[in-house]
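For this view, one protein chain was removed and the others were kept in their places.
By letter and in written order, the chains are A, B and C; residue numbering begins at 1 in each of them.
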Amino acid sequence: MADTLSPEQAKQLAERCAETMYANDQVSQSLGMVIESVGPGESTVVMPVRDDMVNGYDTCHGGMIFSLADSAFAFACNSQDEVAVAAHCSIDFIRPAYRGNVLTARAKVAYQGRRSGVYHIEVVNQDGKQVALFQGNSARLGQPVISRERTE
Amino acid sequence: MADTLSPEQAKQLAERCAETMYANDQVSQSLGMVIESVGPGESTVVMPVRDDMVNGYDTCHGGMIFSLADSAFAFACNSQDEVAVAAHCSIDFIRPAYRGNVLTARAKVAYQGRRSGVYHIEVVNQDGKQVALFQGNSARLGQPVISRERTE
Amino acid sequence: MADTLSPEQAKQLAERCAETMYANDQVSQSLGMVIESVGPGESTVVMPVRDDMVNGYDTCHGGMIFSLADSAFAFACNSQDEVAVAAHCSIDFIRPAYRGNVLTARAKVAYQGRRSGVYHIEVVNQDGKQVALFQGNSARLGQPVISRERTE
Partner (left out) sequence: MADTLSPEQAKQLAERCAETMYANDQVSQSLGMVIESVGPGESTVVMPVRDDMVNGYDTCHGGMIFSLADSAFAFACNSQDEVAVAAHCSIDFIRPAYRGNVLTARAKVAYQGRRSGVYHIEVVNQDGKQVALFQGNSARLGQPVISRERTE
């Protein structure tokens, strides 16, 4: 179905999927993540590094950087209105992020089959410097993201 | 230095390292993690899945499970009083964790060289069922975890 | 079916699966791999590092070490008479292997569900020193490894 959409329709569908997911995702909300943009197979999510995300050396906890990348991954791999979950993820930590930094995660599909997908997510700081590289492998569950409305 | 310690001394050193790290680690504290035990190259950390860790379907956010495993990894790879940071991590999500579950992460060294290390962490729920398998690759920075006291 | 076997029967089944696979696996044969033992969810495979497996510095090509670990993984994840293929693998290279070394790969199941599995494989040299750590994620295809005999 999604394959017959115009580029504009595909982008709108991706946006509606992301809205639905974000509304249900307390963790992304409480970590202060903001969806900057989303499209078919891609997303950009921003998160400032808050005081409560750093350790005693003022560097951001790896789990917080992972959570940001994981959310960008989720919006990208669910963007075609098929529920997909993370099966396997890996992350390379390249440079520390510090209190007050603003991190941007950009997710992009590397492969999407009927069931499984592979996505690459790059996390950069406010200077465009790479903070982490993330790969997410997803598995579709055979359900739509957006519940179907009754039509009558 | 650490190599000449008795098993009991090595365990005490690991405990002191973990205490020092935990005291500085707001994220582990605020996520409600409790260190159950720690020893040379290993650790066990427990975390209940709280209301604010789940999404609209009551399943725990992957980033929270990652954070738990990552903390257990950190306590294990810093247990010999050498500061080590995560360079690369991967995680396999096996089954969902739900609101109210109590998760236990057990970290164990698979390899530790002079500089780099590889650790395996298993996350299980309160029924002993596997929730996730995590691998952490660490890099030592050449600094002690516990600041040296003045001797005067 | 396999779950109701005695330990001895499970081991024999694993051995028959490995024989069937090895007979069809030219690459494992031509690389000189020898199956030392196999059981349910585990296997041990040995491979000497030959002249044609090393580069100009006499160190074994990473692809050859991967191939050894991958074969041990295959024998382990197909040991219950269900065809399984590699979906995702990762390898950490710990120390070089040299011409004339004899490498042993030991595979062990970390998780096996109805469809997907995770296996850990350790590759050591003839002195028991770790050469590589490998993780293999498998997917079962719903077919038996051993073709069923006609019964009439």
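Keep in mind that, in the parts below, contacts are C-beta pairs under 8 Å (C-beta built on N, C-alpha and C of every residue); 3 or more make two chains touch, one makes a residue touch a chain.
These numbers were taken from a predicted model, which means no experiment stands behind them.
Chemist: Of the residues C:T44, C:S71 or C:Q112, which one touches the chain left out of the display?
Modeler: C:S71
Chemist: For subunit C, which residues reach the chain that was dropped from this view?
Modeler: Within subunit C, the residues that touch the unshown chain are 23-28, 30, 52-57, 61-64, 66-68, 70-71, 85-93.
Chemist: Can you list where subunit B touches the absent chain?
Modeler: Subunit B touches the chain not shown through residues 87-88, 90, 116, 137.
Chemist: Could I get the residues of subunit A that touch the absent chain, sorted low to high?
Modeler: Subunit A touches the missing chain through residues 90, 92, 94, 110-111, 113, 118, 120, 122, 130, 133, 135, 137.
To be clear about the criterion, only the chains that are shown with their structure count from here on.
Chemist: Go ahead and note the Å separation of the Cα centroids belonging to subunit A and subunit B.
Modeler: Inter-chain centre distance comes to 25 Å.
Chemist: Quick one: subunit A and subunit C, Cα centre-to-centre, how many Å?
Modeler: Using C-alpha averages as centres, the distance is 35 Å.
Chemist: I'd like the Å distance between the centres of subunit B and subunit C, where a centre is the mean of that chain's Cα atoms.
Modeler: Measuring from centre to centre gives 30 Å for this pair.
Chemist: Return the residues of subunit B touching two or more other chains; collapse runs of consecutive numbers into ranges.
Modeler: Only 90, 92 qualify.
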